[in-house]
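Only one protein chain is missing from this complex, and each of the others stays in its spot.
First chain written, first letter: the chains are A and B, and each begins at residue 1.
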Amino acid sequence: MPAKTYVQTTINGEAVDFLCEPRQSLLECLRDVIGLTGSKEGCNDGNCGACTVVLDGRIVTSCLVLGVEVEGRDITTIEGIAVGSTLHPVQQAYLENAALQCGICTPGFIVASKALLDQNPNPTEHEIRFWLANNLCRCTGYDKIVRAVMDAANKMQEAAV
Amino acid sequence: MTTADYEPNVVLSTKDYDVIGSRPIRPNGANKVTGRSLYGVDYQAAGLLHGKVLSSPHGHARIRSIDTSRAEALEGVRAVITSKDLPVVGDGVVDLGESTGDVKYLQDNVLARKKALYKGHAIAAVAATRAPTSSRRRYPSSTSITRHLCRS
Partner (left out) sequence: MKWIDYEAPKSLGDALTLLSQHGDRARPIAGGTDILVQLRAGARSPDLLVDVKGIPELNEISYSPSSGLTLGSAVECYKVYGNSDISNAYPGLIDSASIIGGTQIQGRASIGGNLCNAAPSGDSIPALIALGATAQIASSGGTREVPVEEFCTAPGRTVVQPGELVVSIHLPAPVPNSGARYIRFIPRNEMDIAVVGAGVSVVLDNGNIKSARVALASVAPTPLFVKEAGDALAGKPATDESIRVASQLASDAATPITDMRGTIEFRKHLCEVLTRRALHTAIERAKESG
């Protein structure tokens, strides 16, 4: 019986297949097996959100998903947020609002922020803070992150009109 | 100076600056918001080893002996070091840049010599490869490697 499981999945719109042991998390598969190192490991237990990816339309902490569990699923990582060389409004807003310093938490925050705006295009500050509660930042103090999300929401709404 | 002497809005310069007063985008920002930035842990290379430090679970603990032989025998472990592998640098006050320190005390903080000074003090360090490609056996995690070191 083979030690590794063969998994076929869709990542950032492309078919991707890989081999992994059942004990390897999706985060480990993304980073070490597939080479998508944008998602980061902060805590490995679901508390910090640095590993956040979208799985079948919902944000999850990929450290608590097993690679074998994503057979046939649809995944979006930080690498799939920008479209070619065009930054997503959320990414642009993080830059313009200085919502990052060391940047380690940033991929997780951006994936989570985009997911919020996809679901709720006009969130209140309270809604933003609670939606992002599962993402931790040691550098910024969160204020500029919240402003960046509100800025992105405004820009996206203006663009949609 | 009293409040009567205070002059608000003293203009220091009327020059316009290119950068001061502007809100530049940080130069590495685009790489960071796209996940393209490579942090230390993101680097991959053939033959890359991974390191882990064994921290003391005890403070003020005299180290009687450390037996590294079982850890060294584990598959994938390339090296195990303790303070005996580091030279004794002697003592003397050195300039650390923004402060000074006595080398005698600083060296003991690298890897514990005779005593684990505090909980978390580094005792030993291990360099090992990651999981092998096709073994079904229990591959020792870095945590279990350091646990082997603990049993001394």
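Worth a mention:
Basically, a contact is a pair of C-beta atoms (placed from the backbone, for glycine too) under 8 Å apart; a residue touches a chain by one contact, two chains touch by 3 or more.
Because the structure is a prediction, the values reported are computed rather than measured.
For the chain left out of this panel, the touching residue among A:Glu21, A:Glu79 or A:Asp151 is A:Glu21.
Only one of A:Asn12, A:Gln101 or A:Asn134 touches the chain withheld from this view, namely A:Asn134. Where subunit A meets the missing chain, the touching residues are 5, 21-23, 25, 44-47, 49, 52, 55, 58-61, 63-66, 68-69, 112, 115, 129-135.
Simple rule for what comes next: only the chains that are shown with their structure count from here on.
Taken in their complex, subunit A has these residues touching subunit B: 3-4, 21, 31-32, 35-41, 77-79, 81-82, 87, 91, 94-96, 98, 100, 103-104, 106-107, 110. Against subunit A, in their complex, subunit B makes its touches with residues 23, 25-26, 28-30, 32-39, 41-42, 44, 130-131, 134-136.
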